[in-house]
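Of the protein chains in this complex, all but one are displayed in their positions.
Right after this comes chain A.
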Amino acid sequence: MTTSIQGAASQRHKAAPAVLVLEDGRIFRGRAYGAVGVTFGEAVFSTGMTGYQETLTDPSYDRQIVVATAPQIGNTGWNDEDDESGRIWVSGYVVRDPARVPSNWRAKRSLDDELVAQGVVGISGIDTRALTRHLRERGSMRAGIFSGEGIATEPELVERVLAQPQMKGASLYEEVATKEAYVVPAIGEKKYTVAAVDLGIKGMTPHRMAERGIEVHVLPATASVEDLYAVEPDGVFFSNGPGDPAAADGPVALMTAVLERRTPLFGICFGNQILGRALGFGTYKLKYGHRGINQPVQDRTTGKVEVTAHNHGFAVDAPLDQVSETKFGRAEVSHVCLNDNVVEGLQLLDQPAFSVQYHPEAAAGPHDAAYLFDRFTSLMDTVLMEGQRA
């Protein structure tokens, strides 16, 4: 097994200097990682110790500079199987100690090479923990990474960062969603058809449904009600995605139409926020978000705790301890994060619709919440049986 040793031992090469600049003026100096150049985005930290390939290709990270709190990154290289979408979406990547040699039997190339190939600007060798603590205390904020010819004086760099748009109010789902509809066929015998509205969907999500006999029609974010029902869905799914849910009126209107027809509905992440807004709840931006794969979420219907993958900067503002009346009947908070009591799931009590704020499809992350896909299937079972009875 020598395939993982690519290029073998080279003398230590020193990458070009790079600078990470936060909008509040804090500056970290390190070395360029991946592509050399300039990039901007919202600086957020992710605490997962595994799964950088999934994280980098998760469309929800669009326009974000991701800080890996795990210090050794790139150890398993880059393979051809673990991408969650067709490309790397993060706008920048911040790591402490990048691997020089990848080691994994599936690795095809190094992470560094992949970042360069996709033109993703990164920085290494900075105190990522100090940066994380800063973001925790001050909140996620705009940032820029500058290397090579992009480096200028500090005031100039801060000014350039401040000139960038804020994440709050940003509408980004259209830029990451598929332009063309496509079908993910059921694995094994087909039981149901689901129309999945792509707001930044991860590859694992339709796969998890397909495993359960669902044929998934992934539709562009701009799909109309007619487009959606043209596939004759047994259920409708709203995916995760980037940006501020308050700037997603299109998807909210589309979901409202689905709710009116009482089609079984499941939403994940952005989809949860869309459901919240469709039910009349507000959404708000968290100080520094939840990004990681170790978050304890309690399923309030069973009392059980699941360890879950999170990637959300916004959350739904719904009352935790009471059932709310909405225009679609009674609704309640079904899941809550035990770390900070943030709403992690909603469900309607009078019609077949539910959503979660976190990622039951995992990738990266634990599989504890995979049962939610079964819950979606059983919603469709129930509706089917009721239909047959009627």
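One rule holds for everything that comes next: contacts are C-beta pairs under 8 Å (C-beta built on N, C-alpha and C of every residue); 3 or more make two chains touch, one makes a residue touch a chain; residues count from 1.
Operating definition for what follows: contacts and distances are computed from a predicted model.
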Q.
Suppose you had to identify the omitted chain by its UniProt name; would it be "Succinate dehydrogenase", "Cobalt/nickel transport system permease protein", "Carbamoyl phosphate synthase large chain" or "Solute-binding protein family 5 domain-containing protein"?
A. "Carbamoyl phosphate synthase large chain"
Q.
For a quick check of understanding: of A:60, A:85 or A:132, which residue touches the chain that isn't displayed?
A. A:132
Q: Quick one: say which of A:53, A:283 or A:311 touches the chain that got left out.
A: A:53
Q. Of A:39, A:69 or A:91, which residue touches the hidden chain?
A. A:69
(Q) For the chain left out of this view, which of A:90, A:363 or A:379 touches it? (A) A:363
**Q.** Interface with the undisplayed chain - residues on chain A
**A.** 1-2, 4-5, 8-9, 11-12, 28, 45, 47-51, 53-54, 69-72, 75-76, 79, 81-82, 96-97, 99-106, 126-130, 132-133, 136, 292-296, 298, 303-305, 307, 338-340, 362-367
